[in-house]
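Written below as structure tokens is the structure these notes are about.
One chain of protein is taken out of this complex; the other chains stay put.
Read from first to last, the chains carry the letters A, B, C and D; within each, the first residue is number 1.
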Amino acid sequence: MESNVIPGNGCIFEIMDYSNDGFSEYWVEDKEGVDFENLGRIPEGTTRWINIDGGCPQSTLERISGTFSIHPLITEDITNKIQRAKIEDYDDYLYIVSKMIYYNEDELVIEHISFILGCNYVISFGELKGDVFTNIRDRIRNQNTLIRKSGADYLMYSLLDAIVDGYFEVLEVLGERIDKVEEVVLQKSSKETLHEIREIKNNLMYIHKYIWPLREVTSWLGKDSTELIRPATELYIRDVYDHIIQIIDTTETYRELLAGLIDLNLSSVSFRLNEVMKVLTIISTIFIPLTFIAGVYGMNFKYMPEIGWKYGYYATWIVMIVIAVSMIIYFKKKKWF
Amino acid sequence: MESNVIPGNGCIFEIMDYSNDGFSEYWVEDKEGVDFENLGRIPEGTTRWINIDGGCPQSTLERISGTFSIHPLITEDITNKIQRAKIEDYDDYLYIVSKMIYYNEDELVIEHISFILGCNYVISFGELKGDVFTNIRDRIRNQNTLIRKSGADYLMYSLLDAIVDGYFEVLEVLGERIDKVEEVVLQKSSKETLHEIREIKNNLMYIHKYIWPLREVTSWLGKDSTELIRPATELYIRDVYDHIIQIIDTTETYRELLAGLIDLNLSSVSFRLNEVMKVLTIISTIFIPLTFIAGVYGMNFKYMPEIGWKYGYYATWIVMIVIAVSMIIYFKKKKWF
Amino acid sequence: MESNVIPGNGCIFEIMDYSNDGFSEYWVEDKEGVDFENLGRIPEGTTRWINIDGGCPQSTLERISGTFSIHPLITEDITNKIQRAKIEDYDDYLYIVSKMIYYNEDELVIEHISFILGCNYVISFGELKGDVFTNIRDRIRNQNTLIRKSGADYLMYSLLDAIVDGYFEVLEVLGERIDKVEEVVLQKSSKETLHEIREIKNNLMYIHKYIWPLREVTSWLGKDSTELIRPATELYIRDVYDHIIQIIDTTETYRELLAGLIDLNLSSVSFRLNEVMKVLTIISTIFIPLTFIAGVYGMNFKYMPEIGWKYGYYATWIVMIVIAVSMIIYFKKKKWF
Amino acid sequence: MESNVIPGNGCIFEIMDYSNDGFSEYWVEDKEGVDFENLGRIPEGTTRWINIDGGCPQSTLERISGTFSIHPLITEDITNKIQRAKIEDYDDYLYIVSKMIYYNEDELVIEHISFILGCNYVISFGELKGDVFTNIRDRIRNQNTLIRKSGADYLMYSLLDAIVDGYFEVLEVLGERIDKVEEVVLQKSSKETLHEIREIKNNLMYIHKYIWPLREVTSWLGKDSTELIRPATELYIRDVYDHIIQIIDTTETYRELLAGLIDLNLSSVSFRLNEVMKVLTIISTIFIPLTFIAGVYGMNFKYMPEIGWKYGYYATWIVMIVIAVSMIIYFKKKKWF
Partner (left out) sequence: MESNVIPGNGCIFEIMDYSNDGFSEYWVEDKEGVDFENLGRIPEGTTRWINIDGGCPQSTLERISGTFSIHPLITEDITNKIQRAKIEDYDDYLYIVSKMIYYNEDELVIEHISFILGCNYVISFGELKGDVFTNIRDRIRNQNTLIRKSGADYLMYSLLDAIVDGYFEVLEVLGERIDKVEEVVLQKSSKETLHEIREIKNNLMYIHKYIWPLREVTSWLGKDSTELIRPATELYIRDVYDHIIQIIDTTETYRELLAGLIDLNLSSVSFRLNEVMKVLTIISTIFIPLTFIAGVYGMNFKYMPEIGWKYGYYATWIVMIVIAVSMIIYFKKKKWF
């Protein structure tokens, strides 16, 4: 599923009409070329997918709301990026809004996307150019695909299914990053691992946050709540619900794994550091008393009996060695190193 | 949405009467000028908004309760600042109480505010001078606004919507503070960051604590629970409910981000400190044995063979260098630095 | 709300009969003076409050159970201090048990208190002398108070309301202690703060533990579950329910604040300690190599060229200063201090 | 409640028949002496309690299942020690399984015990010799006790009540251990406290784990779910449910207290250690520069002007004292000790 975000300024109008017999497809760069009256007139037996990509300006939004009589509250939600995934039933059409997550040249894109599902049309409003629907366009262009034999509700299922598959792919990438971090932490943990773990954790949090409300959306859609979705398609939507549960399940598993890694990272770093400091301190602690003894016999007192003694020097060495060895034995016995 | 808190002692009476045809507005500084009988008589087809700002004294409260026959328990809640957001249905009027949060010259104001919603009037009791309703007053003063064409229930929706928007703006400020803290923590974490993180955390907690009960208030209002709210307005109130969920959602996301930052802050501080201590201890541990050797040959024993030896001095230097270099190699090999 | 715990051994019988017209009140120190038969006979239109304070001995308990035909299980609960707050519906009477918390000369008292609510009487069994009902006794003694115009159910509401207000006052004291601890932690945290924080935490835990079950008690009482409570009084009981939610709300907020303080306390202590240790270690690490050099030229080798050299001494000083300064620059550059 | 675990190999059959008029009781060491046919025939108006203690061998279990037509799944659960407390309704009998916890010479015993409650009989299968039912046997042997006037359902209540009281007694012991640990931690925490705290924590966990499912068992039994339990006995069973809630409540309180103690233990240990290390490091940091100065004037350079100087020695002492004192003042000012 590759996504092609076409950098351009204005929004793009992409209209696909299809039925079991054939399909037609045309693009319009800016809103002048769009004949809004006609947009609402959809021929018998045809399903129309109107995809407005790259952020729809306010004026165009109002013209379309006029044609399809969309409630002002919906136009507000279409442009309000903090809007959470939800579904609202306006009887003759459904308003569905969600986050679409996918990689565009290994940069994570989070796109706000809204859908209006009518009896024979779907309008999709994408905040950024590019999306995860390439595969759906191909299936529409091919002759005997299930999508060509089905109506707007199956199209809506396919769009949701593609969005949810996008979450899966992002999760797979995160899964690989977790495996790599795990290897690093097991040998030599470092500060970089800290930042990498935090990044993965935040990504997982956003995936969880954006997929979570989609659960309610697909469960409502899959439970015969509206005439706009035929029973056969409900079965497919329940499959998407199933995949959403798996995504939530996998994010929670990844989070637990990460939490374990963070603990392991911190404790193994502090373990290693403690070992180092203990060994260093033991070395200095052994030498400090010896340096003291050396210092004592470096004193210039006139009357220092041992100084004159023939074997003074050797005696001192023996005393020092005895002290050092007994300290090492003592530390070994107490299992300090 | 700017709020103008006018410092003054007594409470202010602000009465706005409006309908689709026109509107009237007058202020009274202190309660003498208020004709309480008349306050209750509202002309046909007019919506009256009585706003009592800056803390309503007990006597005034009793006079108003008399006019609008408000239950003594409500008067108690109006003055009890610990009162949590809630809604109480007294059939011919609703009592709604909530916290209003907004910035007044970048100082966070938490104001206790109560509303009585009647069939054609709304009374609002604000604990402090100033509020977030400036925009609503303008819309009432303008000719063809939706608010002028609607009744008291739409006014109540607008007041709630303004309050909830206040929470959004406070959250945005906190979002920016989190971004700033994130940059600081990534380079050099310090004790100041600790205090800033704690302050943001406490603010988030209060927002969560005050918005949370508003969820139940707007969900009850949006579900056809009372005649006082017409179905069209219920749709708008459900939109406020939607924004409340987003605020709760965002506070929870910010809390998780902060928790991550706190961990990162603590672990990166302890990481850096450990590095410093390890290097310092390695340096001293290398020199301590050398100082011991120097100390040994600083001893004044009569008979010390090496002392007299021609190359004693150079030999000692070689021994010391060998010891130092071998310790460094040993530490390098064990990846201690 | 002051409470007067009268130290005395036996339990006290305090019987108050009142109606809108008048009231009577008499005390009996020990059970001999109590005429148990008469205790059950309550004149028409009168509400009787029998308060047995300071722990009711088993024999008295059995005599009273006989008069008011109280189930043996209740007598067991009245004396069982671990009994959790609960309500039990025995049709012609309700059994309510709870914890009463109040300060008696700034020592926190947790008293086990049981109530039997009949159609025109309330019997209260207090484990210790003294309670939080002084204000209620005054209201009964005054002529035109709401309590005098109401029955046993309003009395029961007033008793519960007084108990819950007791929790509020204890919470306010804890709130002040948290503010004081916050100031201390922000400057210089110490071990004493640890103990103070732990004490506040335990107090909050007990408040939460004892208030929590009261939620169910008042919510059951406020929901038209028994004939013994008239609708008007249910409104008042719902207000007590409201205050209980606020208490739970406030304890949870205080707990979060405390958790923040504990983290801040621990991290700022470890921050400060790390700073101290780092500076001290830097000082010693700078001097150790210099002491080594001094030690080298303190050696008594016969042939040590530098020793004889005229500027040996000054050269050594220069070398030492160069080493010290370059170490300081190195540490500064690496932002170690 | 003392329990007498009689060490012996085979299981013991203990059959008590009782009614308001009289009671009979006999023991059989091994299964040969048991007349299984007769075991099922219970005289009119008599309640039979068959207690099989010390682990019932498979063959005996099958003979009894034959007599009382017990489902094979139950025989499996009777011997499966990991089986969680639960209740299963087989219409003409109930199968109840639970854990029995009690101290046997201050060693905590966790015994798996199953009951079959029929209309006029209770069969109890205890995994180990000894139990907590001594008090019940006495009440059966006494003439005018409530148990003698009641049927098998009241016997079942008494058995459950005795089991739950067992949990209370174990909790009391743990409560005392927590108080002792608290005193220790407040003065001088040590590693032993760590082990003691962990042991208490694990015991609390097992109590919580075994009592938790009993909640559902007694709540089902207390809610008129089966003909086998008369309404009057349901009241008593609800009292056991009440005590179970208290046990859960108390375990959770003890867990919070313990968590607080663990934190306090760890932080006060690290506090104390930090103080020690800080003081020690300050002492050495003050002496290291002085030792350096002593080392400098211990050098044997020919030309060292200060050496010859008459007051060189005293000047050095003054310099050293000045350095030491100024370091101490500096540390004091920065509140480092």
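Here is the rule we use: contacts are C-beta pairs under 8 Å (C-beta built on N, C-alpha and C of every residue); 3 or more make two chains touch, one makes a residue touch a chain.
All of these numbers come straight from a predicted model, not from anything done at the bench.
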One chain isn't displayed here. Which of the visible ones does it touch? A, D
Chain not shown: contacting residue from D:R63, D:R139, D:R177 or D:K201: D:K201
Touching residues on chain A - with respect to the absent chain: 168, 186, 235-236, 239, 242, 245-246, 249-250, 253, 256-257, 260, 263-264, 267-268, 270-272, 274, 277-278, 281-282, 284-285, 288-289, 291-292, 295-296, 298-304, 335-336
Interface with the undisplayed chain - residues on chain D: 71, 73, 76-77, 82-84, 86, 188, 191, 194-195, 198, 201-202, 205-206, 209, 262, 266, 269-270, 273, 276-277, 280-281, 283-284, 287-288, 290-291, 294-295, 297-300, 304, 306-313, 316-317
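Heads up, the rule we're going with is that only the chains that are shown with their structure count from here on.
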Contact-graph distance - origin chain A, target chain C: 2
Fit chain A to chain B (C-alpha, same chain sequence): the rotation, rounded to steps of 5 degrees, is 70
Could you state the distance in Å from the CA-based centre of chain A to that of chain D? 43
Send over the residues of chain C in touch with two or more other chains. 270, 277, 281, 284, 288, 291, 295, 298-300, 304
Can you give me every chain pair that touches, using the contact definition above? A-B, B-C, C-D
